[in-house]
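Of the protein chains in this complex, one is absent; all others appear in place.
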Amino acid sequence: MSGAGGLLPQGASYGGLVSTVADPLMLRPAGRRYWIAFGVTFVMTLGFVGCIAWLFIKGIGIFGNNTTIVWGFPIANYVWWVGIGNAGTLISSMLLLTRQPWRAAINRFAEAMTLFAVSIAGLFPILHLGRPYLAYWLAPYPNTMQLWPQWRSALVWDFWAILAYLLFSIMFFTLGLLPDLATLRDRAETRAGQVVYGALAMGWRGSARHWALHDSVYRAMAAMAVPLVVSVHSVVGMDFAAGLMPGWQESIFPPYFVVGALFSGFAMVVLLAALMRRGFGLESVLTTRHFESMAKVILAASIVMGLSYLTEWFMSWYAGERAERTFLIHQLTGDDAALYWSMLACNVLAPHVLWFTRARRSVAILIVVSLLVNVGMWMERILIIWDTLSHDYLPSMWRPWYATIWDWAVLAGSLGFFAFMFMCFARLLPVVAMHDLSRLLYRQRGGA
Amino acid sequence: MAQIFPRYANTLARAVLLGAAVLLVGGLGLLIAMPYTSHATRQDIVIEQPIQFSHEHHVGGLGVACRYCHTSVEQSRFAGIPPTHTCMTCHSQIWTNAAILAPVRRSLAENAPIHWQRVHVLPDYVFFDHSVHVTNGVGCSTCHGAIDTMPQVRQVAPLTMGWCLDCHRNPAPNLRPASEIYDMDWKPPADQAERGPALLAHYGIKPEHLTDCSRCHR
Partner (left out) sequence: MTDAPSLTRRQAALGLLASAVSLSACGKPAEEIVPYVEQPERIVPGVPLRFATSLALNGYGRGVIVSSIEGRPTKVEGNAGHPASLGSTDAFAEAAVLSLYDPDRSRAVREGTRIASWDGFLTALRPRLRRFEATGGEGLRLLTGHVTSPTLLRLMGQVQARYPAMRWHGYEPIGDSNARAGAVLAFGRPLASLAQLDRAVVVLALDADPLGPGPDQIRHARGFAAHRTARWENKAALSRFYAAEPVLTATGAKADHRLAATPTLVRDLAIALASRLGSGRPAPVLPPEAQRFLDAAAADLQSRPGEALVLVGEWQPPEVHALAHWINARLGAPVEHIEPVGPAEPPAPLDALIEALAAKQVDTLVVLGANPAYDASAGFAQALGGSGAFSVHFGPYHDETAALCRWHLPESHPLEDWGDLRATDGTASLAQPLILPLYNTRSAPWLLGALLGTDEATAHAAVRDTWAAQRPPETFEAWWRQVLHDGVVADSAAPRVTPPPSALPDLAPPVAPAELTLVLRPDPSVWDGCFANNAWLQECPKPLTRQVWGNAAMLSPEDARRRKLSNGDVVRLALGGRQIDAPVLVRPGTAPGVVALTLGYGRRRAGAIGDGLGADAYALRSPDAPWIMAGLTMEGTGGRTNLLFEQPDRRLEGEARALFPTVRADELARGESRPPVWPPSLNPDRVSDTHAWAMVIDTSLCIGCNACVIACQSENNVPVVGPDEVARGREMHWLRIDTYDLGPPEDPRPGFQPVPCMHCEHAPCEPVCPVEASIHDAEGLNVQVYNRCIGTRFCQANCPYKVRRFNWFGYADGQEYANQGAPVLAAQRNPEVTVRARGVMEKCTYCTQRISAARRSAEREGREIGAREVVTACQSACPSQAITFGDLKHPDSPITALRREPQHYALLGHLGTRPRTTYLAAVRNPNPAAEEGGS
């Protein structure tokens, strides 16, 4: 997909593009719909904080976990959020390197999404600890106990992966933001706006030298981003693959988790894109062409997911291990079978509607598919934990698992928190990279 | 349009960035350093006791042997704190009316135990055993310091896990012959480098296993 056809409105001008993006922030008031949404997400955020407080007071026992199934919602949520967090940086970096013109309009809020998703994901491993106040023991630092973390543990790898990814995303995001902050500074009506945006813009003047430096650094970081993104979710995959449990000890997990992340991540981007488009009247810059491109990625990812599932089943049978086979049978016919099949429907079946151009171009259909994919991916995460832990080697310890109200509350709370942060972002920063758009327009007009 | 920022803004920005970095690093450093301070380890803090018992006077001055009061140090995890009766073996004869001994007499009269304040506090998940240490060449003063010079007992060693491990990793420099365990001013002799390994062999200590978690934690 090269060439920028259909990515920009006809007769677009630099000023026009900028004001499409900036005016909602600078000039237009938020409006009732925004404030209602803001209020709702704010309440949900407070709820999230409340749940966490209760969790710390009462203890981890408020979740549905039991002696056999020691992991539950928190870990599933963690994996799910990291997955979503992956897409943003992938989009802006990989698409940048592969010179995909349709990147321009979506990379900004995709990166924002990454930031928020990853910070939420980072919370869950701490929330699920029996003694969360000792989480810092995962960090290597000289201490009076003369003890260090255990480098063989996938959880320590996790710790570093998430930390590195979070810091990187923040830097990548801010770097990309600089020119637009400057634009906002210049367009700001109020003194406060000028000062704040000005301070954040760090004296960006848009000189040729600035642009040159910016580009080289930005591309360099993009190049670093790709392996980082891939490694992050591979490590998450290894949390399970490094285990001994049937359904976990599979070498396919790392790549399969990365694709899964891309899958759910893009689905989430589609949802947000649709929202932005509607909310800020960005129809002109977020065109059907964008959605179509993303739809294709989702379709491709879903096919790879399907293959991964097939491989899993084959290996379970081929491994010749009793527990593996019992596990597979349980997965396909056991207590959670219904969940498993609906997961397959969401992840493998539903996206195939995107073979049709009409479907790819219809935002409504895309929204439905994306929702299904995100739900499906969450179900996959939780099933990876339940199915394996509830049916591993010794039948004597096979147990059912029931989610408690708190499991759901924390999940909902995290969603609310995510939405809340996004609401704030949408009103304070340009949701679309204005300078990238202008550059696209420049290229379109035959510039280099 | 007018300039938003004055000239010094750039300097200010740089200063802020630098300051933030310094604050971050410094703060972490402080947090890491905190547990090593004597404030955290409660070293050299003198704790108010119900009775101003002076080891300096009894041990240093009168030369009362450690085990006269701490009877179980060779058989038990606990060195043992003397029952009131032990005090009274002497103080029924001497200083019978000393005001400072009033709590002891009261304890005996009312058959109510004396509530001493613990000075050397180990966390409850640490199972330290006095007997295996004193019977394997670790003397009192190695951990407790020169008790015979203390009017009020205070904790001289940090008693941190790292401090324990220092010796558990390499006990040889701190080992003494059985005859000198209760010697309060024992200093490693010049040839401790030779004596140490010999004592290790003599006591049959296998240092390579002294750092197993199960040695102190159960």
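For clarity, chains are labelled A and B in written order, and residue numbers in each chain start from 1.
The working rule: contacts are C-beta pairs under 8 Å (C-beta built on N, C-alpha and C of every residue); 3 or more make two chains touch, one makes a residue touch a chain.
Only a predicted model underlies this, so the values are computations on that prediction, with no experimental measurement involved.
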| item | value |
| --- | --- |
| From B:9, B:64, B:90 or B:108, residue that would touch the chain that is not displayed | B:108 |
| Contact residue for the chain not shown (choose from B:14, B:57 or B:217) | B:217 |
| Listed residues A:149, A:193 or A:206, member touching the removed chain | A:149 |
| Residue among A:34, A:54 or A:393 touching the omitted chain | A:393 |
| Residues of chain B (touch criterion as defined above) contacting the omitted chain | 42, 71-72, 74-78, 80-85, 107-108, 111-118, 121, 123-125, 127, 129, 131-132, 135-136, 203-204, 206, 208-209, 212-215, 217-218 |
| Touching residues (missing chain, whole complex) on chain A | 58-61, 64-71, 125, 128-132, 134-135, 137-138, 147, 149-150, 152-156, 159, 242-245, 322, 325-326, 389, 392-402 |
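Going forward, only the chains that are shown with their structure count from here on.
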| item | value |
| --- | --- |
| Residues on chain A engaged by chain B in the complex (per definition of touch) | 141-147, 185, 191, 194-195, 198-199, 202-203 |
| Chain B - residues contacting chain A, complex | 4-5, 9-10, 13, 28, 32, 35-36, 41, 158, 160-163, 165 |
